[in-house]
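Down below is the structure, laid out as structure tokens.
Only a single protein chain was left out; the remaining protein chains are all shown in position.
For reference, chains read A, B and C in written order, and residue numbers begin at 1 within each chain.
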Amino acid sequence: MSSILDVARIKRDFPIFQAEMRGGKRLVFLDSGATSQKPIQVMDAEREFYSKHNAAVHRGSYYLAEQASEAYEGARARVAAFLDVSAEEVIFTKSATESLNLLAVSFERSTGMLGINAGDEIVVSELEHHANLLPWQQLAKRTGAVLKWFEMNPDGSLDLSDIDRVITPRCKVVAITHLSNVLGSVPDIAPIIAAAHAVGAVFVLDGCQSVPHQPIDIATLDIDFLVFSGHKALGPTGIGVLWGRAQLLEQMEPYLYGGSMIETVTMTGATWASAPKKFEAGVPNMAQAVGLAAGLEYLSEVGLPSIHNWEMQLTDHAIRGLNSIEGVKVIGPQGIENRGGVISFVIAGLHPHDVGQVMDQYGVAVRTGHHCAWPLIRKLGLAGTTRASFYLYNEMADVDVFLESVIGARDYFGKR
Amino acid sequence: MSSILDVARIKRDFPIFQAEMRGGKRLVFLDSGATSQKPIQVMDAEREFYSKHNAAVHRGSYYLAEQASEAYEGARARVAAFLDVSAEEVIFTKSATESLNLLAVSFERSTGMLGINAGDEIVVSELEHHANLLPWQQLAKRTGAVLKWFEMNPDGSLDLSDIDRVITPRCKVVAITHLSNVLGSVPDIAPIIAAAHAVGAVFVLDGCQSVPHQPIDIATLDIDFLVFSGHKALGPTGIGVLWGRAQLLEQMEPYLYGGSMIETVTMTGATWASAPKKFEAGVPNMAQAVGLAAGLEYLSEVGLPSIHNWEMQLTDHAIRGLNSIEGVKVIGPQGIENRGGVISFVIAGLHPHDVGQVMDQYGVAVRTGHHCAWPLIRKLGLAGTTRASFYLYNEMADVDVFLESVIGARDYFGKR
Amino acid sequence: MELDSLYQEVILDHYKKPHHKGLPTGEIQVHHVNPNCGDEITLSLAIKEGKIQDLVWDGVGCSISQASASIMSDLVSGKSVAEAREALAQFTELMQSKGSLKGDEEVLEDAIALAGVSKFPARVKCALLSWMAFKDAAIQNGAIL
Partner (left out) sequence: MELDSLYQEVILDHYKKPHHKGLPTGEIQVHHVNPNCGDEITLSLAIKEGKIQDLVWDGVGCSISQASASIMSDLVSGKSVAEAREALAQFTELMQSKGSLKGDEEVLEDAIALAGVSKFPARVKCALLSWMAFKDAAIQNGAIL
């Protein structure tokens, strides 16, 4: 079957799989939803930058500075190609968290259509990661705007029955996740985007859990802004992306002030460069941009459709396995429709922290707790979940060890 | 002489010096004021993190997550040791630019002693890099506070004759550079710090050009905040540091909102973790923190007093050489008193851009223009300068090639 | 199995049947959370004649945090403030020892069973949650801890 990845070959590119876990166990890494592992190609791209092209971009006319600028702007062009957008619309940030805070603060400082004022409405959902809730919640508090949200159904979908009450003509911004980082559920965003645009609001998509895992088509989605983190997409830590429509970026006030984002400066005032420079003050995270471009290239070479397909096969196997274990309950979507390769589950009577601890003994790395989406967990009436998330370097055998470790966790406490 | 560094040995740690410049020339890198080159030890530290310890910090209880947290918090402890402060006072940002914006925005959001309101005064100087001018200038614009500044004397020192008019009881913040990135001059900050504290204002030191180059003693300086960038201190791009007094950090509102900086979260409100976490939302720049710690360790091993001493020997040689070239004028301090290893100069009748271009032909990397300190350049009545800046990997022979290239630039245009 | 050093029998016993767990009724109630995992504890106590009295706590959390709360309550109840201070200091040190200390049974009693936690850095906060809540409550009740 063509969609089965050559995982053995892929794994050889990731040095971390040679590391030994507790008790000499091999690593079964099921926490790519938190951060991905890095292929040697990404590490090499950064090293090559530091070894051959390192200089401050945009600020020198000497040879190395030209090389550095070419490397950095080349990385931007490659990210733009990956997203199928124009390079001037791609802003490098330090993380998705920064991308979202940038938007919230820039809207606070902007006037006109994008400006946020008292009485304006901002819409999120109960599915959101803290990074896509708190910047908006605090923006609302600072400006007197009103934060509204779509409620979550128990299966991890959004309740759109009251969409007209949630998105009203006062709405300025709607910010929703593309894929829940807790449940793996995929909210039905098309009607939300349409409703947002119908009232003249902009739509921000949190693509942290989708962009690294599946092909996405910005034009078809008809969104206005997209954010994601490099470190979840095989890239280095310390790099994130904000994509925005050119004509919106043009209207936006800067977020960070400093070098390289200016047009003119006096002691009493300043004017700004155009995007993307307007949003990239200071010597930028050059090596990380280059590394991220290498990571996205790796993903493109393997092929996002194949990666997605493979992840869903792993997910299918894992869900079936979990459902066959007595005392274990999958939280969120029960099948592989409308979901990605992220699975939350609980074991009756056990706290996720204890579950994860036993699984660790098997070399299995899963995350436990509220996954930075505390309102979602509270809504489900849980103290937390245990979460497994898959990526291109996971083998079917990883799922088997995973299931074995879940049984092990249940029995470790059950027997005693 | 013990203070002469073993530069030949040091250079072997920096792979960039094997790269060939235009026309096969060797690299004479005199732009460390913009960004430093990286030793192999820093690249190896990052690679080791990615290859052995990579996982999201603070968010998992599995083995790798423990390792990652230890690596990241270990890096914080090493930065704290370098600065001789406590680890809880060290905040990792993406750059000095972000550190300064963090302060300005946090003060805007805070109440009490640190809060900035209409009528409050903020003080900077004409020496400042845009990164230490614009965040404060724009903060003043947003809040109705008043931006004031110390004027610069032609030798690059600050005019403190009107200190009592500049720093008044309305002053809340004073933010000044430790060393001019354009002229290399060292402003006399001690009376400014005393005046700031006398009126209850906090003092922010921009250590971008000092921390990587000389020992600094925070306790003796008696400052309240310090910022610097990792990439100018042998560290990776994408990492900066903010140090602040614990009791001030405690009073400050967050800058970025998202995961890991919270105590509790509901849809309608949230409370914050204590510093440093309060200021580090999202999966942090883990590998870069580890890389920076390795860079600072490298500096400590070579010894900052020796590095400073060596830089001043290079500077002395360079200034004497420049002064002996007809048509060349050093801008700023003319001797090595009260200065660091940064030299600006102009050649009569030539634009810095043209000067730098010819010097590039000799393999010499210098920066030209306003150096992100446009008000300073305007004050001097110049269109820009050519700037050379030294670091531990520069040899005396670099200064000779530099001087030769300056003569070359003058003659290239003079002859034709 | 390394895990058994973490999950000692006495810990699981306390987890299954926690002591002093109930509805805190004191006037001063402290509420502490572990933001990493969402575990919570509410605790109240009284200080009478220099002794810790009426310590009651409630909360949700993993076996380590629940057992630690139960063990801590047993340990400090009826003790003098000075004795509690010493236990708190020794327990904190034990938790930060990364497995290098065993703990003094004279002072820490059942709490030495938590020594294994110090080898699992991510769990140290679980074990300390109730102790920090206790410290906070005692201070708010006028004790010098």
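In this section, contacts are C-beta pairs under 8 Å (C-beta built on N, C-alpha and C of every residue); 3 or more make two chains touch, one makes a residue touch a chain.
Predicted, not measured: the structure shown is a model, and the values here were computed from it.
Although it is not drawn here, the omitted chain touches the following shown chains in the complete assembly: A, B.
For the chain missing from the display, the contacting residue among A:12, A:26, A:58 or A:109 is A:58, taking the whole complex into account. Residue B:383 is the one among B:19, B:325 or B:383 that touches the chain missing from this view. Annotation: of A:273, A:325 or A:407, A:273 touches the absent chain (contact as defined above).
Summarising the interface, subunit B meets the missing chain with residues 22-23, 351-354, 357-358, 361, 368-370, 374, 377, 383-384, 412-413, 416.
Residues of subunit A in contact with the chain left out of this view: 58-62, 65-66, 69-70, 262-264, 273.
Just so we're on the same page, only the chains that are shown with their structure count from here on.
Ranked by number of C-beta pairs in contact, the top chain pair is A-B. Put simply, the C-alpha centre of subunit B and that of subunit C have 45 angstrom between them. Centre-to-centre, using mean CA coordinates, subunit A is 37 Å away from subunit C. Those residues of subunit A in touch with two or more other chains are numbered 22, 353, 357, 368-369, 374.
Of all residues in subunit C, those that touch two or more other chains are 36, 120, 123.
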